[in-house]
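Heads up: the structure comes next, in structure tokens.
Note that this complex is displayed minus one protein chain, with the remaining chains in position.
We call the chains A and B, going by the order they appear; numbering starts again at 1 in every chain.
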Amino acid sequence: MSLLELKNVTLRFGGLVAVNDVSFSVEEGEVFALVGPNGAGKSTILNMISRLYTPAEGDILFEGKSILGAEPHDVPVLGIARTFQNIELFEQASVLQNLLVGRHTHCCSNFLTDMLFTPFVRAQERVHREAVEHVIDFLDLQPYRQKLIAGLPYGVRKVVEMGRALAVKPKLLLLDEPASGLSVEETQDVAFWIEDIKKVMGVTVLMVEHDMHLVSSVSDRVMALADGSMLSIGTPQEVQTDPAVIEAYLGSDDGTESGEAA
Amino acid sequence: MDILQLIVSGLANGCVYGLIALGFVLIYKATEAVNFAQGDFMMLGAFITLGFTNADHMGLPFWLSVILAIGIMGILGYLLDMIVLRRMFGQSQVAVVILTIALGFVIRFIAGLIWGHEPQSLESPLSGLELRFGGLVLGMDEVWVIIVTVALTALLYVFFARTKLGIGMQASSQNQLAAYYMGIPVKRIHSMIWALSGVVAAIAGILFASKGSIDPTAGLLGIKAFAAAVIGGFGSLPGALLGGIIVGLVEPFAARYMPAGYSQIFPYLILVVMLVVRPHGILSQIQTKKV
Partner (left out) sequence: MRIVFKTSYDADIRLFKHKAQAFWYLLLFALAILLPFLISDFLIGEATLVLIWAICGMGLMVLVGQTGQASLGHAAFMAVGAYSNVLYQEHFSMPFLLSFPLAGLTAGVAGALIAMPITKLHGIYLAIATLAISVLAEDLIVIMEPLTGGVSGLFAPDIEIFGFVFNRYGNPVELYWLVLFITFLIVYLYRNMLRSPIGRSFAAVRDSEVSAKAMGINVARTKMVAFAISCFITGLGGALMGHFATIFTNETFNLIMSITLLLIIVVGGLGTIHGAFFGAIVFVMLPLVISLTRDALTVFADSGSVTIPGLESGLFGIILIGFILFEPMGIYGRWLKIRTYFELFPFYRKDMFRRQKSYLKTERTR
């Protein structure tokens, strides 16, 4: 059984078909990448999985069960965490608080016990903090713990957002353009982290990314989309050499070596 | 005949609400700020006219005072945006809401300081005149309110649809950044919008004061205009007017057919129901955010 499975999913915005009859499955323990030109429907697919959009047709299965009945806030409870294309952090809170919000699905207290700060809540806070410290160590965020997000540089915010998703302790991690806007070195870090997320943490990754270099270095399988439809699926090598893909967005001339393909 | 009279006076009231609502909507459409002091603007416009024309103040001719008041309110609106609101560029809507509320406090205070807290009425050439159709007696002032409102709305419509400035204002309301890139002076356009809404407020104030009395707390009428704007959807000029007329019409009928005490809550009841059922009014502008 695949971890995540999309079956003939179609989504329309008014007359526009954003995603057209797309099917694929993500196996446990792999890094799966969605590539394609802007407007191909990659982010839309992530948004459907995190239930911000509801497909008009088709079904989305997670661990064999349909998640179309779930609300957006139920999705992380199932074990799916995500990041956003244009960073959606809690601006007026510290890095630590942002990461702790990621632990929300693991909180068992309610607002009454919280306001009385019962010993149980205190113990729970310690456990959350320890879990978050692991993420901080993993992503080298130690210098930023108490800093407000509003004052952090772009690159660090991207990492914090990834950390927040990891704090959820998901089975499936959705990354929406994890390397966009990052420098070459930062992108390299992201590549190492994604490797480690897969190997060390055992988390399956589904990512949307434009940087073909990053995609081909970390992903096990790639799916290329154009105009909401599937073009090609397979190993990075297979997809990059698929004539349909080259035709669609690398241009008709030989562009296999282009790093930025958007 | 009775009902017809209720309708006319309701329409006249509704037009004033509609004009205040028009002021909200003008500013909201262009800058996404909500001017909670719009009602106080109206009050100020009325008092300026009153101060110029009433015999016990300056005793200037009525029409001259009207032109002066409209001009002053326009300039005031422009300056207000230039000096105060431009600093709020990029801050949250709620901060602007609080700022304009505070502004309302200050305007009310200044008006009370200059013109006192006693209700006064505007001495206009229209007051006291009556229009008779058979058994129907209509106050000339009420008829005038309706005529002026319709004319003003038509004028604004032509302004936004036909003139270059109007189209520029529309563009900057759709997408500030893009308008900026296209060479539209977004900041100046915002100030112009504030000037325009000052002018509309002055007209509303003059109409309001000529058919009744006015005192510094009259600005609280703005809350009813909110109901009007929300019913209209906060994004449409005709919607604002329509909303104003609905609120204006509901009031006299509720006062007539409902037990005392219940009638004044009607506009707010409509407002709350409207917000719950159709949160963004008849003509919605809100879309879900893209992530």
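Here is the rule we go by: a residue touches a chain if its C-beta (ideal position, glycine included) is under 8 Å from a C-beta of that chain, and two chains touch if they have at least 3 such contacts.
Nothing here was measured: the structure is a model prediction, and the numbers come from that model.
Asker: Which of these touches the unseen chain: A:Leu6, A:Val26, A:Ala81 or A:Ile233?
Answerer: A:Ala81
Asker: Please identify which residue in B:Ile101, B:Val148 or B:Ala255 touches the non-displayed chain.
Answerer: The single option touching the absent chain is B:Ile101.
Asker: Of the residues B:Leu60, B:Leu79 or B:Ile110, I need the one that contacts the missing chain.
Answerer: The missing chain is touched by B:Ile110.
Asker: Determine which one of A:Val17, A:Leu61 or A:Ala93 touches the chain that has been left out.
Answerer: In the complete complex, the chain left out is touched by residue A:Ala93.
Asker: Please give every residue of chain B in contact with the chain that is not shown.
Answerer: 28, 31-32, 34, 84, 87-95, 97-99, 101-106, 108-110, 112-113, 117, 176-177, 216, 220, 223, 226-227, 230, 234, 261-262, 264-265, 268-269, 271-272, 275-276, 279-280, 285-291
Asker: Take the complete complex as the reference. Which residues in chain A touch the chain that isn't displayed?
Answerer: Looking at chain A, the ones touching the missing chain are residues 50, 52, 71-77, 81-82, 84, 88-93, 96-97, 100-105, 107, 109-111, 114-117, 121-122, 124-126, 128-130, 133, 150, 164, 168.
Methods note: only the chains that are shown with their structure count from here on.
Asker: Just the number, please: Cα centre separation of chain A and chain B in whole Å.
Answerer: Each chain reduced to its C-alpha mean, chain A and chain B end up 48 Å apart.
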